[in-house]
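Presented below is the structure to which this report refers.
Only a single protein chain was left out; the remaining protein chains are all shown in position.
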Amino acid sequence: MSLPTPLRGVVPPVCTPLTSDQEVDVPSLRALVEHLVAGGVHGLFALGSTSEVVYLTDRMRELALKTVVEAAAGRVPVLAGVIDTTTYRVQEHIRAAADCGADALVATAPFYTRTHPLEIARHFRALRQTADLPLFAYDIPVSVHSKLPAALLRELAEDGTLAGVKDSSGDEGGLRRLLVELGGHEGRASGPLAGFSLLTGAELTVDAALLAGVDGVVPGLGNVDPAGYVRLYDAARAGDWGRAVEEQERLVDLFGMVDVGPEGEMGRSSSALGSFKAALNLLGVIECGATVQPQIPLSAESVARVADRLRAAGLTPVR
Amino acid sequence: MSLPTPLRGVVPPVCTPLTSDQEVDVPSLRALVEHLVAGGVHGLFALGSTSEVVYLTDRMRELALKTVVEAAAGRVPVLAGVIDTTTYRVQEHIRAAADCGADALVATAPFYTRTHPLEIARHFRALRQTADLPLFAYDIPVSVHSKLPAALLRELAEDGTLAGVKDSSGDEGGLRRLLVELGGHEGRASGPLAGFSLLTGAELTVDAALLAGVDGVVPGLGNVDPAGYVRLYDAARAGDWGRAVEEQERLVDLFGMVDVGPEGEMGRSSSALGSFKAALNLLGVIECGATVQPQIPLSAESVARVADRLRAAGLTPVR
Amino acid sequence: MSLPTPLRGVVPPVCTPLTSDQEVDVPSLRALVEHLVAGGVHGLFALGSTSEVVYLTDRMRELALKTVVEAAAGRVPVLAGVIDTTTYRVQEHIRAAADCGADALVATAPFYTRTHPLEIARHFRALRQTADLPLFAYDIPVSVHSKLPAALLRELAEDGTLAGVKDSSGDEGGLRRLLVELGGHEGRASGPLAGFSLLTGAELTVDAALLAGVDGVVPGLGNVDPAGYVRLYDAARAGDWGRAVEEQERLVDLFGMVDVGPEGEMGRSSSALGSFKAALNLLGVIECGATVQPQIPLSAESVARVADRLRAAGLTPVR
Partner (left out) sequence: MSLPTPLRGVVPPVCTPLTSDQEVDVPSLRALVEHLVAGGVHGLFALGSTSEVVYLTDRMRELALKTVVEAAAGRVPVLAGVIDTTTYRVQEHIRAAADCGADALVATAPFYTRTHPLEIARHFRALRQTADLPLFAYDIPVSVHSKLPAALLRELAEDGTLAGVKDSSGDEGGLRRLLVELGGHEGRASGPLAGFSLLTGAELTVDAALLAGVDGVVPGLGNVDPAGYVRLYDAARAGDWGRAVEEQERLVDLFGMVDVGPEGEMGRSSSALGSFKAALNLLGVIECGATVQPQIPLSAESVARVADRLRAAGLTPVR
């Protein structure tokens, strides 16, 4: 399907459920897509960081993406992460994603190597030539250890290389400057970059980001409570900011689940992604809460704390 | 005067104008205070980072603080930065600030040295014992290179060590979690920590921060356009979010002045603080736009770009 | 061939020459291997960072590795980099490397994701089970953004997971502590970890590292002047420290080539790897100095400066 311009709304990065023997759990992934679509989301971001994309082999990536595309069945667009270190490797993922039927692509700057804005520009331009699909820049310094400069994003928006940006930089001030440079609330709606899409990954401040004028949000926690994020988005679009804040606060509290893994005994990915998957398992959406090797599984005690968080947020575990 | 609990509103960090021979320009500083009070601000933060506090000798600090306190003349409370590397040095600044008549104190975690949350707690507790004045924690990792943990802030709020926090961490998600932990919009208004004050230094996203529930803002750019920030604050308090966003967008555009110093030819302080002072000089508030040594002065061309920004934002240079 | 325990000497990371249309240049790579073996090196590290491993597709990686193994023809052992984000992806590279005939493997900690020492341990243990080949840990925080803790390295050395470590952390003090913990000069020669190999990537301080007791060096610049590094190594082994320092100083001066790319116009990889390849081209070893996309090519002026550096170090360009 063709992508709305701009892409708007709630576009969760879809978790990749595993079987207990570390294979992609296709039926659970289908069920998760149903859970998200039923929640009212506006798009799906497969193979993002929350999908554990960098933990998956190429084969597993393709299986996961194909499953999401088939399960979505054209009801909502599917963005595919094509995350890898540099241009040629990303281009291979682009070709695979196009073959799987993705509706758009999401790529980061080069990582592992020491790069430069001029090289990042060459990188995105080469990626754009690889397939006739809208390309989103994924700004995630915590993972790639460089920040996409606003001037670069603007240049690549203006020349048509980029269809949008997914901002997970945490730099809300920088994002706001970009929004205003692109015309602000007024100008963006009608100007030459009216179709350019600004999505935030900052799932704890979605109300604030929507107030500032972003088009949508890509919340990892949206796997667990898609309907909550959709209510938040709808309230904001309707200008009911009190309702938006109330919903956001409930979700911030729910987000506390990411800390259930005892600090010092596992990495942040293990704890956060483990908690999302545990929640999906507790809610009966997926069959197994396992994360990909070498992440450390949550203990039963940690899972019990996830259940507490669910209940506190009005979500009812079924296991 | 005694500090409102919580402290709310616009509390700009007051620039420290200099004469052309690098002395504190007392008449200009008095004029700046008038400019701010006339703009409707709710408090003044003397000796903050924007005040170039770490560039000033102790004598210059005291002269600046005394001038601000006298000029404020009880119309608005004056918070005093007591910024130094570790406990004993900060305590000396506290005594000086109390002697100057400051209404509250603002202190960072230890810096230069490698510290630890348990040591930061000891630090703030020792500071609190030094003078009978409300103490704010100043969370500014870009300068002190550690982040105040939310759990620590909460502990120090609950035991009465801290009266509030000035958050310049840029971690809006973390700040939101703290806000929700402290009770959210509802709970904070009535709970045991109702008097605890959360101020943000994020001057580009004040509308968003107020929506999220912070009590006030400490905008460096508020030196240049205090009335604009007060309008923004008032609109937000009145629930007129459309008006708040509009004002914020104008201020974001005005903020572009911080980039007038050519990149690669000076540090970010020289450029940003130089632009604020140049603007105050162009607006006729202060006599000279000099920053403190060893910062590099703005060129005439850079100052001309500051004037352009002022005009675009509806502020009229008089020089 | 089986790897010496410990592996000692000069083990350069082999550049991956490209044709002008960005394909692996097999004849040039064979010529480069001859150049290195003729220079007296003690091993070859294919698919390292200097080999632009993260820029190459899997197909290009295998072609490069196979070429190096065949060209080495058992004269020196070949270590293969198996660099990727996490366990399952690295395991695929391990299987490919084993099929290509590599004599040992070199792997980093997980990257892109936020990891933890306990997860890194699981990672290396899983890698060790994948193929019956000696495994080296590659400690390169500038790329993977975490540092391998000394206690972890020691644990993985003692339980047989690791055959050695390639230290590119730049933390010479930490490396020295590890060396002393492993027994120091005396103890390492005879103790239970006598076969554990400590290799440094610090090509500018090889004399110092050998004095401290490392077993060998993995110098990127060794592509350009392998014989120079072998003379340095031999002098150090013979205790002729004056000669070792003299050779090292000549190589430090030669290393200045990495700065020929104008700062601000390309990344450090483009400049450093571009200069090595330009030098190999100038010396007549490889046919083309191209680096992999999206790196920026050196200008003719920059290449001329590489030639100057070669002449100053007593190496004669033939083009």
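We just call them A, B and C in the order they show up, numbering each chain from 1.
In this text, contacts are C-beta pairs under 8 Å (C-beta built on N, C-alpha and C of every residue); 3 or more make two chains touch, one makes a residue touch a chain.
Everything numeric in this text was worked out from a predicted model, so none of it was measured.
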What are the shown chains in contact with the chain that isn't displayed?
B, C
Which is it among B:Val142, B:Ala238 or B:Ala312 that touches the chain not included here?
B:Val142
Omitted-chain contact residue, chosen from B:Ser197, B:Ser270 or B:Ser302
B:Ser270
Identified contact with the non-displayed chain, of C:Asp99, C:Asp159, C:Glu249 or C:Asp308:
C:Glu249
Interface with the unshown chain - residue positions in chain C
170-173, 176-177, 180, 184-185, 202-205, 207-209, 211-213, 239, 241-242, 245-246, 248-249, 252-253, 255-256
Contacts from chain B to the absent chain lie at residues 49, 54-57, 60, 83, 85-89, 92, 110-116, 118-120, 122-123, 126, 142-145, 265-270, 292-296
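The rule we apply is simple: only the chains that are shown with their structure count from here on.
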Quick check for you: compute each chain's CA centroid and the global CA centroid, then name the chain with the smallest gap between them.
A
State the superposition rotation angle between the two copies chain A and chain B, fitting on C-alpha atoms only and giving a multiple of 5 degrees from 0 to 180.
180
What is the chain whose Cα centroid lies farthest from the Cα centroid of chain C?
B
Whole-Å gap between the CA centroids of chain A and chain B:
35
Which integer distance in Å separates the CA centroid of chain B from that of chain C?
49
Chain A touches at least 2 other chains through residues none
